[in-house]
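Missing here: one protein chain of the complex. Every other protein chain is in place.
Per-chain residue numbering starts at 1, and chain names A and B are given in the order in which the chains are listed.
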Amino acid sequence: MKSVPDKNILLFRSCLVSVEYPGVEASTKFVFDKLGVDYAISEKQTCCTGLGYYSDVFNQLDTSAIGARNFSVAKDLNRPNLVMMCATCYAINKKSVKLLNKNDELREEINTLFDENGLSHLKYEKDDLKPTENIFHVVDILYSKRDKIKENIKYDLSDYKIATHHGCHYCKVHYEDTIGGVRDPNIIDDIVEACGCKSIGWYDHKRATCGTGFRQRYSNPELSFNATADKMNAVYDEDVDILVHLCPNCHIQFDRYQHLISKREGKEYKAIHLNVAQFVALAMGGDFDKVIGVKAHTVPIDSIIKELKEVDK
Amino acid sequence: MTTQQKITDSPIDFAEDIIHDVKNSREEGVLKCVQCGMCTSTCPAARHSDYNPREIIERVLDGDLTIIEEDNIWNCFYCYTCHSVCPVGNSVCEVNQILKQLAINNEIAWDKIYEYLGFADSYFNAAIGAIPEIFFTQIDEDVPGWWEFRQNLADIRDELNLDPPLLPDDDVIDEVSLILTITGFKEKIEKIRDSQEDIK
Partner (left out) sequence: MRDDLKVGVFICECGGNISDTIDLDEVKDSLDVDFIGQFENLCSLNGRKIIRDAIFDHDLDRVVVAACSPISHEKTFQDYVKPLNPYFMDMANVREQCSWVHSDKKKATQKAITLINASIEKVKQSDAVDPIYCQTPDEVAVIGGGIAGMNAALSLAKQGTKVTLIEQSPSIGGHMAKIGKVFSPVKIAEECGMCLLNPILNELVWNENIEVITNAKVIEAERRSGTYNLIIEKSPRYVDVDRCIACGKCSEVCDIEVPNDWNDGLSMRKAIYRPFGQSYPEAYVIDMENCDKCGNCFRECNMKAIRLKSKPEKMLLQVGSIILATGHKLFDMDKRPEYGYDRYDDVITQSELGRITGVNGPTKGKLLKSNGEVPKRIVMIQCVGSRDEKPDGHRYCSRICCTVALKNANIIKHKYPDTDVLICYTDIRTPGMFEKYYKHTQENEVRFLRGRPGEVVKKGDNFIVRVEDTLKGEFAEIEADMVVLSTAMEPSHGTREIAEILNIGTTEDGFIKESHPKIKPVTTDVQGIFVCGTAQDPKDITESIMQATAAASKVSEYNYGGVEIEPFIAEIDREKCTLCGDCIGKCKYKSMSIQGDEVYIDPMSCTGCGKCLVACTQRAISVNGNIDEKIMATIKGVLSKKEDNQRMILVFLDNIGYTAADNIGVNRLSYPESIYIIKVHSVNRVGPHHIHYALENGADGVFIGEFPGDLMYDEVERKVDKVKNTIASLNQNPERLTFSKVYIPYFSGLARKFIDFDKKIEELNEIEL
C-alpha cells in the first residue's frame, strides 16, 4: 500500500467546507490532534478552483497556475504534504501536480507568466511535489491511522445502520491511487469499522455519484435530483440511519436537498449525513456544537442520534 | 440518410486534437474505443437523459465537429465513472470537458456558463470559490433555513473555534487576481459576460 504521511501536512482549506459545513474542518482538526498528526492551515492558501473548473469556467492553465501558487505556499511552509477535506480539491490538485511534472509545455508557460509578472517566487520546478507522495485526502490519513482511532473511541455508534458514500473525485479520477478500491469503494467502510461499527457494505448505486454534477444541481435540477433520488432510494430501502461521506459537495446534495427529494419521491427519508471526519470525531468524543458543527446541518443530527452511549472499556 | 466520406476527408484529426489537449490524461484512449457501451451502462446522465457517452466517442471518431453544439453534452455530471471503468482506458469524462472548452473557444454555449461566472468573480474578490449569488434565491427556496444559516455562519465558525478567518488578506487576493489576469482568464470572462449581457 502507498505510504501516507503524518507530518509536514498542510491541511488544505476547502471553500465548501468553510462556508457550508465548517464542522468538517473542526472535526478534522480535532481528530488529527488526537491522533498526533502534524498539520497546519495557511491563510495564504486559496481555493483549488474546482467548482469553477467543473463549471467549465476555468480552463487547465488557470487552474494549474493557481495550483502552482498553492504548492509554493506549501513548500514555503515546509509542508509539502497537501491533505484535502474535499474530493474535488484532491482530484484537481493531483491532476495539476501530475501535469506540472509531466507536461513541460504547461509548466514552462506558467513559469514564464510568473517570471514576466514579478511572481517568480511562485515558480514550480518539475517534481517539486509528487502526485502519489504529497497529495492526499483526509480519508487517507484516517485510514492509515485506523489502529490509533480504535484506541481512542469514546462513543459506541454501532447500533446505527451505517452506509458509506465515496466521493467520485476521490475514488474515480485518480483511481490508480485510491485506497480501498473504486469498483466497490471501501475506504470509508474500513474507517467506520475502526470506530467499532459495521457498515452495510454494498448497496445499489453505492459507487454512483451524489447527483450534484456541478452545473446540474443549478441548471438541470431534474437530472441532478433524479440521480440523487437513485442513491437516496437505495439508502432508504436499506433503512440506513447514517450516510457517511468524504466530500462537502456530496454533503450539500444529500443534507440540504433531502427534504426536497423526499417530497418528490413521496418517501420519508430519515438518514442523517456526516462527513467521515465528523463521524470519527463524534465516535472519539467530539462535541456536537464545538467540534461536529451540527448547527450547519439541514437534516438535524439529533433526529437520529438522540443520546450517546460510551463504549465499554 | 447517406453520409458521404470524401477521399480528402480525414475524420481522425478530431480525435487527434483531443488526444493532444492538455486535459487528456488517457493518451491514445479515444482511438482505442470499441463502442462496448460500458460507459453508458454506468452513466447517471445516460440513465436519466438523452446523454450517451459512447455516442460522443463515436461522433468524435467520425470527425463530427457538430458534437460541440449539442445541448446534451452539458448533461455530464463529471462523476468520472466512465473514466474509472472504461476497459480500453479512455475517458469520456475528460473528452467531454475538452469538447466544452472547444465549444467555449468557438463562442458556442456561452449562455451555458454565464450563470457560473460568479465562480470567477469570487476569485477576484476573495480568492475563493463561492456559489454564485445568482443561485441564492433558488437555493433558499429549495433548502429551507439555508439563508438564515448563512447569516449565522460567523457565529457557528466562532463556536467551532476556526482560525484563520474565512477571507484571506488583500495581498493574497491581489496575487490571485494577477495570476488570473495574466493567464488570459479575466479577459475571457469579461468577453463572455459582455456578450451575454448585450444579448439580454
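For this structure, a couple of remarks:
Note that in this section contacts are C-beta pairs under 8 Å (C-beta built on N, C-alpha and C of every residue); 3 or more make two chains touch, one makes a residue touch a chain.
Computed from a predicted structure; not experimentally measured.
Checked against the full complex, the one of A:Glu176, A:Glu268 or A:Glu307 touching the unshown chain is A:Glu176.
Although one chain is not drawn, the whole complex shows that of B:Ser25, B:Ser41 or B:Thr181 it is B:Ser41 that touches it.
Which of B:Ala15, B:Val60, B:Ile73 or B:Cys86 touches the hidden chain is settled by the complete complex: it is B:Cys86.
Although one chain is not displayed, its contacts with chain A can still be listed: residues 175-176, 181, 183-184, 202, 204, 207. Think of the hidden chain as still there; on chain B it touches residues 34-38, 40-43, 46-47, 52, 54-55, 84-89.
We adopt the following convention: only the chains that are shown with their structure count from here on.
Averaged Cα coordinates give chain A a centre that lies 20 Å from the centre of chain B. Residue ranges of chain A in contact with chain B, taken from their complex: 15-16, 18-19, 22-23, 25-26, 41-44, 46-52, 54-62, 65-66, 69, 95, 98-99, 103, 105-106, 113, 116-117, 119, 122, 168-169, 171-173, 175, 182-183, 207-209, 211-216, 218-224, 226-227, 230, 256-257, 259-260, 289-291, 293, 295-296, 298.
For chain B in complex with chain A, the touching residues are 22-23, 25, 44-45, 47-49, 74-81, 83-85, 97, 100-101, 104, 112-113, 115-117, 119-120, 123, 127-131, 135, 138-139, 142-146, 149-150, 152-153, 156-157, 159-166, 168-169, 172, 175-176, 178-180, 182-185, 189.
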